[in-house]
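One structure coming up, written as structure tokens, with questions to follow.
All protein chains but one are shown in place.
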Amino acid sequence: MTLETVVFGLVALALLGGSLGVVLTPNLFHAVLYLAGALVATAVVFLLLDAAFLFAVQLLLYAGGVVTVLVFAIMLTERLIGERITQTNRHVVNGAVMSAAVFVGIAGFIVRSSLPAAESAPADRTVELARALVGPFAPTLELLGVLLVAALLGAVYFARTED
Amino acid sequence: MAAPGLAAYLILAALVFTIGLFGVLTRRNAIGILLGIELMLNAVNINLVAFARFEADLAGLIFTLFVIAITVAEVGVGLAIVIAIFRVRRTVDADHLNLLRG
Partner (left out) sequence: MTLTSLIVLGLPFASFAAIALVRPLRRAGRVAGWLSIGAIACAFVAALAVWRAAPGTEAMWAWIPSDEEPMVTVGVLLDELSSAMLVLVTLVSLLVQVYSLAYLEAEPAPSLGRYYAYQSLFAFSMLGLVLSPTFVQMFVFWELVGLCSYLLIGYWYDRPSAARAAVKAFWITKLGDVGFILGIILLWGATGTFEFSALFEMARSGQIPLAGLSLTMFLIYLGAVGKSAQFPLHVWLPDAMEGPTPVSALIHAATMVTAGVFMVTRTMPLFELVPGVLTLIAWVGAFTAFLAATMACVEADIKRVLAYSTVSQLGYMMAAAGAGASAAAFFHLGTHGVFKALLFLGAGAVIHAVGTNDIFRMGGLFRTLPRTGTVFVIATLALAGVWPLAGFFSKEAVLAGVLHGHLAGPFVLLALTAFLTAFYMFRVVFIAFFGRPHDVHGHPHEAPPLMAVPLWILAGLTIGIGLRFVIHPPEGEHGPAWLAPLSLGLAAAGFVLAWATYHVRIVSAAMLATLFGPIDYLARRRYGLDALYAGLYGAFILGFSRLVGWVDRYVVDGVLNVLSAWTLRGGDVLRRMQSGQPQDYVYGVAFGVLLLFVWAQFWR
């Protein structure tokens, strides 16, 4: 048992546990917290996969930004004080069956296909990533900027108060 | 046991994806649904990075970066919409948001 495997197992457990918490807990606020945990676990997975830059990005954007935004949204839409933030799920059985079926499908593909073996750990690729971003993928980066501006404008428009 | 191979990561990602799908299908609260979507996107990211690692292809990483950025934008806009709906309809219960009904 290598260290890597053990860590992987632990992180996997954390990730799965967090995910299950997200979808199963009735309290929405708890769900967001579980999500935060799952996102952190994902970041560690990234780290295990030798993507240090993405580990950082994940933590910053996801676990930091998205979770914060979600919390704000919940607070704006649910009256925390005095009201139970609860919900009963609908059609749990159907959803479980469907999801299980999808999983079986995907797993089937994975199992049947021939996957490349693990290679030696490559060197840190952050510099390569940076070069690629301003090189061949520069236009895409610019477009992403445009998208973010559009999203910002859209969010501002939607969230504005009617005067 | 050897180091976890690609299959392990893919199976993990598939599991998270499935759980996210379950969340999307069953959650009643609109924000709950968004949480499920987050999980699904997360699983996709894990997939991409795993392939990038095992195939030594940089494209996976770049793709993941973009996905994260776009997801953030999507969450922002999505939540803005949810808040707008909440203002009008005073509820975010997905069962009640059925104006597109045929």
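By letter and in written order, the chains are A and B; residue numbering begins at 1 in each of them.
Here, a residue touches a chain if its C-beta (ideal position, glycine included) is under 8 Å from a C-beta of that chain, and two chains touch if they have at least 3 such contacts.
Quick caveat, the model's predicted, so the values are computed rather than measured.
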Chain not shown: contacting residue from B:L10, B:L25 or B:I68: B:L25
Hidden partner chain, touching residue among A:A14, A:L33, A:L76 or A:M98: A:M98
Touching residues on chain B - with respect to the absent chain: 21, 24-27, 33, 94-95, 97-102
Hidden partner interface residues of chain A, rising order: 90, 94, 98-99, 101-102, 105-106, 108-109, 112
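Simple rule for what comes next: only the chains that are shown with their structure count from here on.
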Averaged-CA centre spacing for the pair chain B and chain A, given as whole angstrom: 6
Chain A residues within the chain B interface of the complex: 1-2, 4-5, 8, 12, 15-16, 19-20, 22-23, 28, 31-32, 35, 38-39, 42, 45-46, 49-51, 53-54, 57-58, 61-62, 65-66, 69-70, 72-74, 76-78, 87-92, 94-96, 98-100, 102-103, 106-107, 110-111, 115-119, 122, 125, 128-129, 132-133, 137, 140, 144, 147-148, 150-152, 154-159
Touching residues on chain B, where the partner in the complex is chain A: 1-12, 14-23, 25-29, 31-32, 34-36, 38-39, 42, 45-46, 49-50, 52-56, 58, 61-62, 64-66, 68-77, 79-84, 86, 92-93, 95
